[in-house]
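Omission of a single protein chain aside, the complex is shown with its protein chains in their original locations.
Up next, subunit A:
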């Protein structure tokens, strides 16, 4: 607990690094917003619920974009929420356009900006026609990279442009780099013939970037891994590789692996229950093995903080007196 590095940071910065203040501010703001309602059942309870929801990742539902973007945890929660809510769309096999995905995003966040979705689409489509249809998994993983690492990607783009035009941002910072300094400026013709930039050079720049900047970056080791496989690569090639990399996905921790993307037994069971409630519906045979899974007790495949809490919450339903579960059972 009392590790030296913790004590090394001044208080305010420490709090800021952990984004504690963001949540505190937001909590107080929410409290102000709903004074009358919350005063009915107590402020302590409000704070409990608030921070519980922060932990569970449900605090970002229907919130404004500025809040969702505020912390990495928020972003990851949002990604996860999006996945959970619209996994069924992906499971159904529909290919949707960028605009439609944007619509779905807007269902959860009314003022989500279109540029982000567009950028994500560009990753999937490799900067081609932005109106093509995309599959759910492709879009989701690309969107994850774009949204979670937005600032990082912007810097990477800038670096890429510099490298393309021959400037090497490393010349100042890393004087010992041999290949960087003496590389002659490629003529325009040369640059157009060779696509992208050299991977190793790019890698070095990125490493420096990761060291320098405060916002979240993908783990440098994994980035290196991505770049080590190829000689040259384009910007979008790099992004696609990032989005498809399992390690990075796991490091993020928001989404399951690609193979398991359509799996969510707990919610599937919930869905079956909802379907059964449709008036006049004859019991339909559900497809897939999910229904036959043991309900809600299978150990989580992803080591994320969310799933166990979900189960715990269910267990606590009766004793805790939270109304959501009992509502469900009543209806």
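The definition used in the following text is that a residue touches a chain if its C-beta (ideal position, glycine included) is under 8 Å from a C-beta of that chain, and two chains touch if they have at least 3 such contacts; residues count from 1.
Everything below uses one rule, namely that contacts and distances are computed from a predicted model.
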{"item": "Per UniProt, the name of the complex member that is left out, chosen from \"Leucine-rich repeat-containing protein 49 isoform X1\", \"LYR motif containing 4\", \"LLGL scribble cell polarity complex component 2\" or \"Proteasome subunit beta\"", "value": "\"Leucine-rich repeat-containing protein 49 isoform X1\""}
{"item": "Contact partner of the left-out chain, one of A:81, A:140, A:153 or A:241", "value": "A:81"}
{"item": "Contact with the hidden chain (one of A:89, A:210 or A:230)", "value": "A:89"}
{"item": "Sites on subunit A contacted by the missing partner chain, in the whole complex", "value": "11-12, 15, 21, 24-26, 28-30, 32-34, 37-38, 40-41, 46, 49-50, 52-53, 56, 58-59, 61-62, 64, 81, 84-89, 92, 94-97, 99-100, 103-104, 106-107, 110-111, 267, 270-271, 274-275, 278-281, 284, 321-331"}
